[in-house]
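The other protein chains are all here in position, but one chain of the complex has been omitted.
Then we have subunit A:
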Amino acid sequence: MSVQIEDAVQNSAPRIGKGGAPPPGRRRGTGRAAGKAPYLLLIPALAATAVFLGWPMVRNLILSFQNLNMKQLIQHLTEWRGFGNYSDILGGEQFWRVTVRTIVFTGVNVVLIMTLGVLIGLLLARLGKKMRLVLSVALVLTWAMPVIAATTVFQWLFDARYGVVNWVLDKLGWHSMAHYDWVGSQLSTFFVITVLIVWQSLPFVALNLYAATTTIPKELYEAARMDGAGTWKVFTSVTFPFLKPFFLATTFLEIIWVFKAFPQIFAINEGGPDRLTETLPIYAFTEGVGNLHFGMGAAISLLTIVVLLGMTAYYLRLTLKQEEDEA
């Protein structure tokens, strides 16, 4: 999933498309055979999407209107509930609490990731060759760490008794942290999850930001410096405007990625203690798969999709508009 993340800037990659697109007048083969070619080429991709994504989505929608628990599952019963699952969820407190928690959690993480990631990217640009290589290799190793492995390592780092984090805090004079149980309370569990997620996400933002800054024409910087611009002013007047598509695409991806973060939260403490660190994906999973309320879980997952779409609507509209301009 981390990758999914890294699902990277692909969103924007398409944009180079416009360079390669021939003007309509120049296109080859106006005959019928050529007219079919693009559709033939796209059939496998579209068919796969319809079967392996479309079908589960439809199935999920149908499930969300059913009363499906262990009993119905075993006996292959189909009981319809209409909007019952939805009214139960929307009428209860838990869903809203988890939604607010998910939005705050995503917001905090994305702000941290973008701010620190950009700072580290700019630092990379300022470094000499050798030091840049050292930092890059460290970032790449972090980036490549598989999520589940990283989560396991963080559990070891934050282990109450023999974890190195508690040892360091103790030595720094914070003796009450000597055997601190990080997964014992909501905030401290979230703290560990946030450190883990931010640590994992920074390399992507930093390395790509650095690579992106190398494409900015040097003259722009020189001109800005001549006008007497300071570091901050150079960033806001040259770097940021030039890399705006990058910032938009990366922020969008990080929102999706943090919002959907599953193995990190699940493996650290399964959404505990007392379900206090459940975010929407974990909530849907726990209700549906864990507690065997499949219909309810399906309804929650549909609402989760709606919340995610709401959080990313701005970017989607922007990209759509851009595609329109190009077409």
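Basically, a contact is a pair of C-beta atoms (placed from the backbone, for glycine too) under 8 Å apart; a residue touches a chain by one contact, two chains touch by 3 or more; residues count from 1.
Quick note on the criterion: contacts and distances are computed from a predicted model.
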item	value
Chain not displayed: protein name in its UniProt record ("CRISPR-associated endonuclease Cas1", "Dihydroorotase", "4Fe-4S ferredoxin" or "Carbohydrate ABC transporter permease")	"Carbohydrate ABC transporter permease"
Contact with the hidden chain (one of A:70, A:90 or A:211)	A:211
From A:67, A:109, A:189 or A:250, residue that would touch the chain that is not displayed	A:250
Touch residues of subunit A, complete complex, unshown partner	1-4, 6-22, 24, 27, 35, 37-39, 41-42, 44-46, 48-49, 51-53, 55-57, 59-60, 63, 120, 123-124, 126-128, 131-132, 134-150, 152-157, 159, 162, 164, 167, 199, 202-203, 207-208, 211-212, 215, 225, 242-246, 249-250, 256, 260, 262-263, 266-267, 280-281, 284-285, 288-289, 294, 297-298, 300-301, 304-305, 308-309, 312, 316, 319-320, 323-324, 327
